[in-house]
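Of the protein chains in this complex, one is absent; all others appear in place.
Take a look at chain A:
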Amino acid sequence: MPELRMPSLGADMERGKVIEWLVHPGDYVHRGDLVAEVDTEKTVMEIESFEEGVLAEYLVDLGETVPVGTPIARMTGTPADVAPTPSTPQTQPSPPAPVPPAPPAREVAATPGAPGAGPLARHVAHRLGVDVDRVHGTGPGGAVTPADVEAAAAAGARGRVPAEGAREAAAAAREAAIAGPTPTSRPSPPPGAPSAAGARIRSSPRARRLAAELGVDLASVAGTGPDGAVTDADVRRAAEAGGAQARAAAPTRPAEAVPEGAAAGAPTHPRRKRRPHGERPEPAATAAAPPEHGRAEPTGAAERIASLRRAVGALMARSKREIPHYYLSTTIDLDRSLEWMREANAGRPLSERLVPAALLLAASARAAKDVPEMNGFFVDGGFRPSEAVHLGVAVALRGGGLVAPAIHDADRLSPDELMAALRDLVARARAGRLRRAEMTDPTITVTNLGDLGVESVFGVIYAPQVALVGFGRVVEQPWATGGLIGVRPAVTATLSADHRVTDGLRGGRYLARVDELLQKPEEL
């Protein structure tokens, strides 16, 4: 029985509380659908489902603070589980059913500034009872505007049982019925195929199927595959070791590795029943429970700033404790880049103009692709490079603190696309509307302090990343070139990198690559 759990929305998150449900019991939920708003103490984030099925019941109250990993809602299975199976399903030879490929998690995550709805549209949708994620957007980039929501409401598109969702569910049920009653008859994709699972637990389809068959909770299995993915061998080992030991053998998921009883409500078994309220741990952290419908108050501003400060402090202390940083700096001539940008901006409306940061981010992302030792994670004593470049962008929050959510696949975005993604990300970061994947998977981070006047910034690496790129202010400098002195706009680019992974030579190569890219802005 699938469950939605309180996800970890960053290395420093230990608990969170649901402040608003975006789906209701009876709703059909797809993988990737936004299901709730979660207050992490740092910010409010919308979380998506990594399960598919019908939401059966909420397992936590609004405003109730629970540790990461706690089941927060119960779901019934996919239509294959709930739809009545035709009585003569196997009369015709059934070839492996053309199961529609589940949308890869990456696809969900990889859409920077995914056409979504702004806070206003969401608000209108909420008021009108429209499921905003089913509304066809006509705004920039397919964004859902308040007008779209009103149009959808007027058209009678009811949010709770959206026609489209119902159709999809029916279609899925039909296909599932043809395929036979169990999902295990799905053809197995070739080994190494991109995992369709959510980022919550990386695992192969084969491993997931096996886990379901053997009754093993994937979350309790320590993965040994790429990026910590859970392989079928891991599942077998866990099954042999027995459920209890499998739970304890999850060193990378500390919340779950704590023995039962001591664990603050950590999930230990997929079929565990809802705990009665009386047994729920951490009563002190549990706010008075408002009604299940409606919205709980997010953490107050002062409290949020204080907890954000603590969270940033804890993360940075860990980074400084564990990562042997080295620092490099170089000054880059931005004359060509800025000239190119001025030409690009001339005649454009304000809303489509670029700022220098877009070019700096574009160059940083592409250089990370070209110098892969800067792009990835240091985990379990080794470096795991990342194929994709998810560029973390340090965003200062007004009032204090910072978050560093990711622009996904930034190396493949044009400066215009990056600019749009950046604006969207910064606006949502400040409004507290970040998505889970954005917080959890940056592969390298950029901090751009130049706007506020300093010339250079030597940042602290966000563990488990291995590099942090900094840019200072663009300043006019005397610049010698070809035996002549001229005045050029220049920026100081810095790199803080992890000595366990690279040396200064490689780091220098990275900064040199950033420089090269900024000399050919038209190719960015």
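The rule is short, and it goes like this: a contact is a pair of C-beta atoms (placed from the backbone, for glycine too) under 8 Å apart; a residue touches a chain by one contact, two chains touch by 3 or more; residues count from 1.
In this section, contacts and distances are computed from a predicted model.
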Given "Maltose/maltodextrin transport system permease protein", "Phosphopantetheine-binding protein", "Dehydratase" or "Hydrogenase isoenzymes formation protein HypD", the protein name in the UniProt record of the chain not shown would be "Phosphopantetheine-binding protein"
Per the whole complex, from A:396, A:475 or A:512 the residue touching the absent chain is A:396
Filtering A:318, A:423 or A:506 for touch with the omitted chain leaves A:423
From A:345, A:477 or A:519, the answer for touching the chain not displayed is A:345
In the full complex, chain A touches the hidden chain through residues 342, 345-346, 349-351, 353, 355-357, 396, 398-399, 422-423, 426, 451-453
